[in-house]
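Shown here: the complex without one of its protein chains, the others still in place.
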């Protein structure tokens, strides 16, 4: 089917050997929520704890040196993975923190300016200014901007969707105008699967002097992403969706933008000097990494990057495309089942949401769960997108490198089984 | 020496078997920065990844149920550990985030109020209001409050120190007055070792209607801490200093205070409803836990709590006291060495900072490091405290449950060795 | 765990044929609850009839469990004095927290006994409880909650 060997990959993931719901083999199709972890990631984390654990950047003894080296070499790997330099990569706890970090730059700058501090005017918001997102954002790239607007009086605007689940770009020239201070857009929708033309949108943002932010949670794990091609000022994503540990996220930022943003979390290790009455701050990325960092998780994520690089992100993307094409066909072939999101595999990821006539998505998910198939049900933290498509919720499959066509066949059979059970077979 | 069996404990910590700097056995005395981790913590985390890894609170399939259960039962253990209920415990990435969460409640409420939102007036700051800390705060409990003041025009005040490293309580009735909106105090100083009378200070805060915050980073791992006795509205600490994984911190809050605080990080899983233009928020603790959480780290921390409970926190505190008494004597016995911090073990923890005449603390630390002894050197993220005692930096030992008197003897010998090497032997 | 034990016929029947669904003319209390994890919604209203019996109105969207539970709620408490309804509510909450080990009393819970299998699925317990939590809130709002038990469940 594609350049990667799923059977061999599966052997690297211990959890895939377990059974669920009375001895059903696990079919894990919820990687859009979080991916599973290969041995190499678990081993790297554990080895760090067993040999070099210490507070990175905080000591001069040998363990502290080793921990610092482990932490920074993980940063370098991750930077290389997206075509950036290590100084451009900030470690956070998850993509949600990364996006909040971006959003707080605006509310913090605005508050500091209100007390007379001099801030970069790009971050200072006032009534009349606008923040532009899309109607397919994950809550993590919507609610923080709502809060920024509530704190500054700026207005939230959004790019609407077409009926086939794409961005309606027609109104963009009016939406992104001189009042726009920031444009923040999801790269690949976690609910619709849509891959958005982010480079084009970033260009439009820059043309009006706005800061451009991309939510790469669902793109970075699934395709080659190069920050230089996207052109975003800031790119946020999570480690746990790309084979890495829980508890670590990433924010890429251009040197220029990271320098001009005020700090977010403040405290130890992000300072240059501290007196009782005032402090000065370190250069990025340290400026944004207050407190003892998630060193072990960074090391684990470094191993995850190695794993993906070793497979080849181009190969991962081809596998993704093959899975997408196969799944789209398998699901559209089923009577009484409707996909919410694009029906063609072009510019589309493998996360596929659907609804089954007469059965609530929860109940569909339950039937699949009983067959050992783990999918996600609900609004997928994209509630406004559900509203846009007039569904209360969806059932979503989101495969990854350890899934193959048989897993999709199992889903299709499960849907039929659900229709039979709930007596809605069309 | 005390009720805990150090030799047996040491066998549980794999890293303690390693050698450093050309085959010197590791003497780890930097637990104030971060503690080492026992097998049971590493095993718990790994087992979670190998059997139940999924996004907690985000799915209805069996793995998601198990992950949710693992996450919440860790919360319950941690709550019990400090005499709280699970609803009072918020998971963060580290104590620094916890303290920022507390501080941002004030700057966020102030900003929201400036746009006409109705907020709890306790959190709204204006010029003339004051924020009270101490002169022995870790940067994590100082810089966030400086930032709050910079954003709101409130004034930062602090409780000064006596020459023997205790809080100078004499001026407190003047310092904490009707203008005071928040009092945030470290429980046990990471640089001086001082244990502060936080219950008394919280009472004074409450008497003027101020919110009371305690930084428990160095107390919770080392002695029994019961939130009901401390009386703080908010208590922050880190998991990695109490045998737990990196990447997880805690914030305890009373139900009343957590309810009235605005959210901090926003996004998925912390909402009640979301529309494009507005959102409503879940009840605490979910309100403060946006995004996919550090589930594996919570599970590891739960195992760390089990480990400590099994030892008995009373026994841990007795060991701490024994180590403190022994270390104070061992260090004061050395000519040319001066302790920065209290000289008596009463209300004092085992973290001990010192300076050696004629040798910079860095160089002292380097000599110790070459002998295999890991200590911390520098300002320990408490730079203003160094200034108060007119030292540029200190060398600090910070023992824990896996250290015994021999480790302290090694330090004393190492100091003498440093004096010999740098030819300053008195 | 068979699907049949979770989705007993009674549940499917209530889901497909909800009893008494609809809103009241003049409710004394109304509570709208959502399950933020999945978006299930239910709106429960309470009033009293001339004899002091409870009048229930409800509407909602969601899965079979949450919607059937609302229908069963209606069936069980409609017309009852609030104190009797409260006993049923508590019995239902207890059943949901039984992890599937309870032997529910059909005398008290009627069709509610069919939810015994739900208690084995932690993620679905919230679905089953949704209307009952809203009911409790609506009663509190309408001043109809028997005093001693306002914090249970």
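For reference, chains read A, B and C in written order, and residue numbers begin at 1 within each chain.
In this section, a contact is a pair of C-beta atoms (placed from the backbone, for glycine too) under 8 Å apart; a residue touches a chain by one contact, two chains touch by 3 or more.
All figures in this text were calculated on a predicted structure; none of them were measured in a lab.
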item: Touching partners, among the displayed chains, of the absent chain; value: A, B
item: Identified contact with the non-displayed chain, of B:274, B:340 or B:367; value: B:367
item: Full-complex contact with the absent chain, from B:288, B:383 or B:402; value: B:383
item: Hidden-chain contact residue, picked from the options B:21, B:206 or B:338; value: B:21
item: Hidden partner chain, residues of subunit A it touches; value: 57-61, 64-65, 68-69, 269, 271-273, 282
item: Those residues of subunit B which, in the complete complex, touch the missing chain; value: 21-22, 360-363, 366-367, 370, 377-379, 383, 386, 392-393, 421-422
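We adopt the following convention: only the chains that are shown with their structure count from here on.
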item: Two chains sharing the most C-beta contacts; value: A-B
item: Geometric centre distance via CA averages, subunit C-subunit B, whole Å; value: 44
item: Geometric centre distance via CA averages, subunit B-subunit A, whole Å; value: 30
item: Junction residues of subunit A, two or more chains touched; value: 21, 362, 366, 377-378, 383
item: Subunit C: positions in contact with at least two other chains; value: 37-38, 121, 124
